[in-house]
Structures are given as structure tokens and as C-alpha cells.
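Quick one: the structure is below, questions incoming.
Complex shown without one protein chain; remaining protein chains in place.
Here the chain labels run A and B in written order, and each chain numbers its own residues starting at 1.
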């Protein structure tokens, strides 16, 4: 956009802006977290694909490998403009780290708020051979520390990706859609939900695989239904845990997105979401788990204040175990946030 | 979905849930019948394509051949969750019967209502040769009667499909878009409407043919505009007669969807809708009639109560004849419904 040497965004930065429409939001007028996640991923896909093709060589498409945990810091509303800006902050040999910031702008009052900060990792796949990972052109760092910090983030996420991959390798336990009529309110079975989606051409990249952002939007949709069924109020996405995209999903697949509540605190709900792909035509392959993630929701009053959440009733041993694991994640996040706030206060 | 006493949904049953958005509905907040028809068909297409590919053999895509008459039993609103569940209830050598149930769920109050029950017939077409109909793997029936009843339904619909095919073979009678300004209100010409649509990639299956559900959504859109032009109030789809899909429509075609009112009772309007396909690029073929069907609408007050409908003014001999035919269908349906209610009362 601006000339080299300009003090503004680096040459690689891009900005995407769009007016939020009624279909982007729930009935209370709050924009779905999934809409924002999809815009974030589109900006990331553009900037990383552009960068990976910036040197002569095999043409490639950057595929989303991982999204770091992201918090939804303030709600966005219909009629506001979502300003999504992305820039590349680190490159390893085979991956690109993109930092995306989202601001909501009320163009009537001029008020702007940061709604999200997200970090995404992309991997360049050859346009000719989708299984071939290409090399990433290195970026220039203004300071040596930037490179070192980037490398540290890279190593950390690599480790985490490896762990989830092993965990995901387990047998797929499908989320059975129970006969909800016979279930007690506030049990896991009562709010459990799923949807199926036939992957169409506009869901896909040039390589014919589903955009990570499309998958995240569907995941948020299911998680939102689970949360609303549980607490029967207006709910909004509060955060999404790190998501790893181990397996690509091809055009023509049917994907099943299922969600079940795992944990409730006083004012939040954690929902685990699974994406299973069914390459049911043209492919000998069995149904497989493509992605899974934890979404956290809060319940809001008409004035936008957080409401207490009914406690999740766990029935089976598995449900009780997952509740405890969810509690662990909740306490860990809480402790981390308090540490950050103390650190910030001391500075 | 599953029968009482059954161990749970059969492995093949699927469930789709989606929150109804503002764009799915009219300004009064009632979800368009076409939105629901499209969801029903998507669920049907997924379950039948999955089933037809469940045995080793040539890969195929299930194409919609017919939808049985369906009634819209209660309105669905923005913010509600549409729960669409589909299961296979009969298979003949070359076709699959899918039973789809739709429930609206108000996730705030927990209230649920059955909005539709629909029966769809699909035929598996080879992915390599779209003109080749493949064999359908047989399903297991819990009881012998289920198979017998399914066979009876199969024979009945086969006969009806044959009849419409012959009727459709006639010369295409175009619906002329009249100079509405010069027409009297409540005449056939006054409310007559049509639209054109360029078939895009997302409208199509893997075989490159329009999804039956996309066609039905467009048909409902035109029929709804005809109904609204006639009575100038909030209108909703009350029922759709059986629709046969004799001719496929290819990607890149332009389709013309036209509707004209054929009959009014005190509280309902019947609209005949035609879909003509124009394979105008790259194809020597002439425009052809792809589908036609009758939609019934009712007019609702702001409180959701049915309103009286202005009587249709017929002018030409053809219009008078079609009015009488519509009256015949109306009386037949009414008699059938009364018989069902008496039967139900006696049980």
C-alpha cells in the first residue's frame, strides 16, 4: 500500500474492512464470533500466500495449520465496520506466522475498539502437488529480538501441534445426537448439537480444500447453539482455544460438526467441537477427524452484562472427567490472565 | 426420527441444525418455505449419496427425482433453530426414499414444534457418466410390513411421475409478464411474476447439476411474490404439491422461474410455478421445461391469524379452466385431510 520507507504498515500488511450485516449477527445484534474468525483467516490466507509466492519458484497456496488461542475482547454489532489488518511477524523454513488485529468501528460515532488479536500459522503447499510443503522466503526483522521471540513462539506451537496430533489419533468417538426430549435440562446430552455441511466450491481455496475460516465459522455456529440451548439466553463467543488443522478437507466432502458442553464456571461455558470429514464420493477413505477445539461462551443480559450460567449436570464418568479437565483449563487461563494483569500493572 | 422402542437413530440417520437468520425470512420474521425446502433437500442429498456409495462400486451422486406433497404445519421464526433429521425408509433397485422431519426450536424458551414432514426420492447417477443410473444397496427393515408399505409408496409415486412426465411433454406455455400497470388488481395478470437466475457453482452438486433444493427455493421465492402482490399482506407457504424433477439443469444455464395464480379459496391461494432452463452457452439444446409445481399460500395478520384472501378475477377461458382445476385439487385435499382427522379421532 504505502511506499517502502514509509513509517506506516510494512509492505506486506493488508487490511480488510466490511460492514457487518444482519446475517453476520444473532438476534440481539451481536456479530457471531465465527464471522470474525472467517474474516481473520481470509486476511491471513491472502498475506501468507502472497508472501510465499514472492520469490521465483514453485507456485503455492498457504494452508492454515494452526490458530493460537484468541479472546473476543469486546462485542461487535450490526452496522459497525470490522477492520481486519494482518501482517507477517515470523517465518520458519516451512511456516509463516501472521498476526491479525480486528477493530470494530462505529462509523456514526467514530468509536473504535479492539475486538480480537489472533496469531495464525500457515504452511505453503505446492499448487501442483498438494502433499509437497515448500520453503518460505525469510522476512527481515527490524530488531534481532523480534526474530528470537518469533522462534520461541514457533517452537512452542510446534510442540503443541505434535501433542494434539497424537491425541487426535485416537478412535473417533462420535457425538450421538440423543433424543433430547427425554433429557433433563442442563445435562450434556440436552444441549449436544450437530450439523452437516456439503463442502461447496466457494468454501475452498485454489487447491480445492476447505478454507480454515469456513471450518471455524461452522464450529462457532454449532458451539453457539449448544451454549444457547444450555442457558436459553443471548450468548456470545468469549474465546477460542488454539486450533490445529492436521487434516485437509476436500471439496465434495460432507463435514459433520458436533459440539458438546464440557464445563461451566459461574459465568462461562466451555464447549468442545469436533469436525469430521466424510469423503463419501470418489474416495476410498474412511470418515476422519479433521479438527477439534474448545470454544468458551458467556451469557449476556439485554444490557450486555454477563449473566450467571446454570451449572452443567454431568451424568457419566466421561462427562465428569471432561468437566474436571475443563476446570483445569479454566483455572490455568484465569491464572495466566491474572499474571499478565499484574505484570501490566507493574510496568 | 426413530420409532419408539428402537435402540436409537439408525446408523444412517442424520441431523442438521441451523439458526434461522434475517435473510432466511420475510420482513414479518417468518422463515421462507423455500429456505426450509432447501435444507430438507440438502439433508436428503447427503444421506442418500452416502448410502448409495456405502458399498464398493462405481462412485455416484444421488439426484433428487421427486418430493411428495408437504405441508408447512407451523411457522418458523428468525432466531429459532431449525432441526432437520433425515433417514432412509425404503430402497428400490434404482431409487432411495428419504423421510425428513423438520422441527423448529425456540432455544430461549425450549419450545419445539413440528414444522414439516417430507418424503423425497433420489436416484444414484454415476460420477463418470451422468446418464447412467446405478443400483442402490438394499436397506434392512425392522419389520416385513415396513418393506411392503415402502413398496406401495414406491409404486404410487412411480405412476404419478409417469403421468406428469407425459403432461410436461406438451408445448411449453410461457408465462407472459404483462404490463402490470394496465392490469386490474386481483386478476391473474396483475400478480404474475418471473425471475431469471444464472446457475452458479454453489447451486450445483458434484456432477455439475442444480441441487433440487436450490430450484425449490427459487420456486418458493417467485410464488411468494405472486401471493404478496395479490393480497398485499404478509404471506407464508402453507403447502407444496408433489414435485417431479424430470430434467436436470446444468451449471451455466439460465433458468427462468415463472409463477401465476390459479385459484383462491376463502383463505388460501394456489400458485403454479414453472422452471424453464436455457442452456445458452456452449450447447445446441433449446430451452426446455425442467420442473413445475403448485404452491399454496395463506395470508397472515400481524398477530399471525389467517386473513381472508381477495378472490382471483379470471378473464380468459384458460384462466377459468385452471381455476376450476385448482378448486378440484383444493376440495380433494380438504376431503383427504378430513378423512385423516376422522381416522385419527377414531383411533
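Just so it is clear, a contact is a pair of C-beta atoms (placed from the backbone, for glycine too) under 8 Å apart; a residue touches a chain by one contact, two chains touch by 3 or more.
Everything quoted here is computed from the prediction, not taken from an experiment.
Although one chain is not displayed, subunit A still touches it through residues 1-3, 6, 8, 14-19, 21-23, 42-43, 45-46, 49-50, 53-54, 59-61, 79, 81, 105, 107-110, 127, 201-202, 206. In the full complex, subunit B touches the omitted chain through residues 22-23, 26-27, 172, 174, 176-181, 193-198, 200-202, 221-222, 224-225, 228-229, 232-234, 251-252, 254, 278, 280-281, 287.
Convention: only the chains that are shown with their structure count from here on.
Centre-to-centre, using mean CA coordinates, subunit A is 36 Å away from subunit B.
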